[in-house]
Every structure is written in structure tokens, then in C-alpha cells.
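One protein chain is absent from this view; the other protein chains keep their places.
Chain naming follows the written order as A and B, and within any one chain the residues start at number 1.
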Amino acid sequence: MSTAYEPVIGLEIHVQLGTRTKMFCGCELSFGDPPNTHTCPVCLGMPGTLPTINREAVRLGLMIGMALGGELDDRLVFHRKSYFYPDLPKGYQISQFDRPLVSGGSLGDVRLERVHLEEDAAKLTHLGESGRIGGSTASVVDYNRGGTPLAEIVTRPDIHSAEQASSWLRLLRETLRQLGVSDVNMEEGSLRCDANISIRPVGTDGLGTKTELKNMNSFRFIEQGINAEVARQTRIVQDGGRVEQETLHFDPRSGSITSLRSKEGSHDYRYFPEPDLPPVAVPTELFDLARAAIPELPLDREARYVDVHGLNDESARLLAFRRELGDYYEATVAAAGATPDGEAAPDGVTRPAEPADDPADTRRQIANWIGNDLVRRLTAEDADDDAAGDPQASKVTPQALAALVALVRAKSITRKAGGQVLDALVAEGGEPAAIVERDGLAAIGGGDELRPVVQAALDANPDVVEKLRSGNMKPIGVIVGAVMKETRGRADAGAVTQLAREILGL
Amino acid sequence: MIDRDTVRHVAALSRLELHDDEVEPMARELSAVLGHIETIAELDLDGVAPTTDVVVARSGLRPDEPHVSLTRDAAVDQAPDASDDGFRVPSPQA
Partner (left out) sequence: MTDPTTLSAVDQVAALRAGDLDAAGLFAAYRERAAADDTNSFTWLADGPDDAAAAVPDGARARSVDGPEPTFDVPADDALSVRGLPVAVKDLFCVTGVPTASCSELLRGYRPPHTATAVARLQAGGATVLGKTNQDEFAMGSSNENSAFGAVLNPWDRTRVPGGSSGGSAAAVAAGLAPVALGTDTGGSVRQPAALCGVVGLKPTYGSVSRFGMIAFASSLDQAGVLARDVRDAALVLAHLTGAADPRDSTSIGWQGDALGLPSADRLDGLRIGVPTDLLGEGIDPGVRASFDAALRTAEELGASIVEITLPHARHALAAYYVIAPAEASSNLARFDGVRYGNRAAADDLVSLYTRTRHDGFGPEVRRRIMLGTFALSAGYYDAYYGRAQQVRTKVVEDFATAHEQVDLIATPTSPTVAWGLGERTDDPWAMYRADVMTLPQSLAGVPAISIPCGLDDGLPVGLQLSGPAFGEPRILDAAHALERAIGFDGTPPRSGRTGEGGAGGADATSGGGAA
């Protein structure tokens, strides 16, 4: 019998901070501008230049530390990490080593090792055959990105599957996005992830030899890459081999993993204290500024939606993890007069004179309408899941959605007709009541109006009636369908069934 | 003290080419200097904090305000080999 193995995974995430200028010089950050138009003697590593620390980068780093519950250092201590590469203009990267800005902390079920500040490398582009230097193909270096402030977030090895890695990373990205410290765009490289991966027999505590899988730039690649590496390690171990400590690259196109180990042997980064940046106290006002700028974070919001708003886990997570949905939800809840006691309604929302009759149910309905119906209508089919579908930018006002939900809850319209009203709201805006009136979507009320239609449907389907009489209620759907067709969806399915039973004396 | 292999390793770390006839003299010179330096090994320095800087830095962090960057022409002006695309180097993968 072969041993079962489980992966042990830690992540290292590089986050480009959303400052205006670079970490150690005043060049403006850019993306997509012509090469080498955002450089200066400092970020080109010209002789005689010196780094100066960007205050805003420190503030954003503190915000990350506070949001993740880590211990904040009150001194800024930088080291030099030395290696030669064309994307590193000074021959060393200024980073933090034994005194990171943030130590410890956690997010969800994953503990954090540290968060530290450093500078990004420049962009190296391989020209391939189009440019040659001597007998070799050429690359070009664009230093625009070089020196961009980075926060490196390092987790403990608390992750045990590729899926967990990817879902935790989504949580981290959303947390960082809502903090406003970065635009966390993986395609543009403002959020990049490396994974340290080892395996061990299930049920054991030890740590195997780990490999480092570099720079996976989408959630899908992260899952695929980790799964591929776990499979590779498992094969090696099961074949009696040993995993070697090395740095690896995952190629998502081929699904293959290749070693990045340089020809120059093992890395020796020769860390030593950066003598151009003597340790400096973090100004106390930066702590205050950072603390004051921290909004409610996704996990806290999720908990509030479950505990206070009474939403189910799925709705709560969706609304909490997409701040624009959460904000829109709360505005709609306020417009519906269903804001929980003790909670303030968001600014700018007119509350109704009368509170909702059942606020908890109203909130659940609103959450459903937003999470299911509205988001689906607003999201273009091929759009990235997190970019599209902001209801705040749609024609559907919170007041309109609140009114729509009230109409459905009061059975003034059916849920299906409500969907048609929502279609109209998304397309042209307006008031639900007016749309119902204009399009004749009001629910067919009690028996007086509906009874003849049901009677007609029964009359037209004698075979169905026979089965119903014999106790087989399955074909009732045929009757309901016929009624719906006749009433263009305005009838309530429950009411139709009830009437059919009455007419047939069942 | 410091042998030829160490010299070659350190030269590789330093990205310094050493010709074959330069390795032995370098090993000899470095060994001589290190021999003098190793006198500090005899000092009792237990518990002594290291001094990395002799100034207490002022807390003058830089405001996050952009300065004027160099033009692209000025940036590449001193480069041995550059084009509009950037500074040219042999590909690392070559």
C-alpha cells in the first residue's frame, strides 16, 4: 500500500503599493508608458546617487500590517540584497531582512510570517532573434518599473491544497484592494505570487524539502502550478527519490515545470545593513494616519452580514468580498427601511417613512436579488469575474431595487415578473411600479381573476386531470405552465396549484 | 587562509573575471590582508552591539511627490548600447 502525501504550502506575495512615486526616488509610477521615461539618476543606479524612503509607502505598509493583525516595528531598517542582473540597476535590491516592518499576524486560517518593504526590479524583455549582440540574442531593459514600492507578504506554511491557496489569495487580494493600498492587478503584475511547496505523509508534522514556484500571475495558474508541483514531488518520493531544493518555473501552456537554477551555483545574497539608510524611527503620526485609513475588511464584513444581517454564508461572502456589491446592498437595505437596529444607514440614502415589515427577510431577499439576478444581468459574458458588474454604475438605483423587492415580497408581482421588471430597470432605469403598470405585469390577484384561467387549463388537459384525480400530482406542472403562458408569468405558481386542487376537489 | 577555489567562488560572486595567472596572486594577497585582519578575532566582543552607522538619522522620510524624471534621451545618453526600447544586453538565457 502506498503512503498518502499532503502538500504543505506557504505563499510569498509581492504587492506593488499604490503610491505616486517610487520607493527610493521621486519618479512617478507608470504602467505602459514608453521605456525609460520614468527614470532618474537614483533609479538608474547612477554613480553618486542615494536612496530616500517614500513616506507614503511606509504608511501603506503599516496599513497592511494593521489589517493583518501583525506586530509593527517602530523603526525602519533596510538591508541590501546583492545579486547581479540587468533588471537590478545597483547590483543589489534594497529590502528588509531581520527587522521587517510587520511580524506575524494572520488572515483567515493562514498565519503570516512577515510583511516587509522593498523595491521592485525593472522590466527585462527578450528580443529574441530580432536583435543580436555578437553571437547571442539580446534583451532590453526598461527601468520604468524599477524601484516601484513593494510589500512582500510571507505566509507560514499553513496551506494544504492548491484550491486553498487560490481561495486564500483571493481573500488577501480583496483585503488589499479594500484597504486601498494597491490595485492588485495580477495581469499587470501589481500582485504576484510565489509558492513554497513541500509534501509530507498525511498525519505527520515534519516539513519536507521545499521548492519555490515562481511568479504565477493568475489564480488558475496558481492552482495548476501547485497541483503540478505536488504531483511531481509525490512521484519523486514514491519512486524512492529525494526532492531537491530549487527554484522552479511553471509554464501554464505546457503544464511543465522547469528549474530556474542559475549556472552560477547557489545564491548568496550577502545581506548587510544598507549604509545609505540608517535606521530611522517611524513617525508616530504615520501610525495614526494608517490606523484612521483602515476600512471594514472583507472578513469582518462577512461576519457582520451573517451575525447581524442574518444572511447566509454564501451571500455574505459575495457581498463582503466585492465591496461595490456590499455597499450597494447596504444602500438598498437602507432604502427598504431594513437596516439592522444599531447600524447606521449609508450616507445619501433616503429611508422610507415605514420600516420594512420583516427586515431580516427583506435583507435576505435583497441579497438574493443582488447576488443572483442583478450581478448576472450586469456582467458581460466574457468579462473578468471581478472587474464587471458594479451595480453602483448601473441604471438601477438602490431605491428602485428596494421597491422591486417590496413588490415581490407583497406578491404584487410574481418573482418571474420581477425579473422582467429588473430587465427593464437595467436597460432603461426608472421606477418598478411604473414599469409594472406600463407592461401590465401586476400579479393576477385572488381566485376571481385566476380561477377561469385555471379552469380553462384543466379543461384543455383531460389526461392530466385524470392523473391528478388518481393521486399523481406530478403533471400539475403542465397546468401551471399553461396558466403561466396564458398570463405571461403574472400568476403565482402556488396559487395556481391551490386553485386546481380546489376545482378538482382534492 | 584563502585558497584558489575560494578565490574563484568569491570572484564569481563579485562578477569579476580572473585570469588563470591572477588567481594565485589574489589568493596570496587576500590571505596576507586577512592574516592582519584576523587580529580582531582575539578581542572579547561578547555582547557588544554592532555599529552600522555613526549618525542618528533624522526622520526625514520623503514626501510622496513626483519630481521631474529624465527624458528618455538623457536616461540612455551614457549607455554603451541602447535603443528606444531600452538598454541592450545579451539575453540572460542565451
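What we mean here is this: contacts are C-beta pairs under 8 Å (C-beta built on N, C-alpha and C of every residue); 3 or more make two chains touch, one makes a residue touch a chain.
Just so you know, these numbers come straight off a predicted model, no measurement behind them.
Only one of the listed residues, A:53, A:176, A:333 or A:499, touches the absent chain: A:53. Note on the undisplayed chain: of the listed residues A:108, A:189, A:252 or A:278, the one touching it is A:278. Mapped onto subunit A, the footprint of the missing chain covers residues 25-26, 40-42, 44-53, 80, 82, 84, 86, 89-92, 133-136, 141, 143, 263-264, 268, 270, 272, 275-278, 280. The chain not shown here touches subunit B at positions 2, 6-7, 10-11, 13-19, 26, 29-30, 32-34, 36-41, 43, 45, 48-58, 60, 62, 65, 67-68, 70-71, 73-74, 76-81, 87, 89-92, 94.
Simple rule for what comes next: only the chains that are shown with their structure count from here on.
Chain geometry summary: the mean Cα position of subunit A and that of subunit B are 41 Å apart.
Residues 19-21, 25-28, 34-41, 44, 52-58, 84-86, 124-127, 131, 133-134, 136-143, 264-265, 268, 270, 273, 275, 277-283 of subunit A are the ones touching subunit B in the complex. On subunit B, the positions that touch subunit A within their shared complex are 9, 12-13, 15, 52-53, 55-67, 69-72, 75-76, 81, 83-94.
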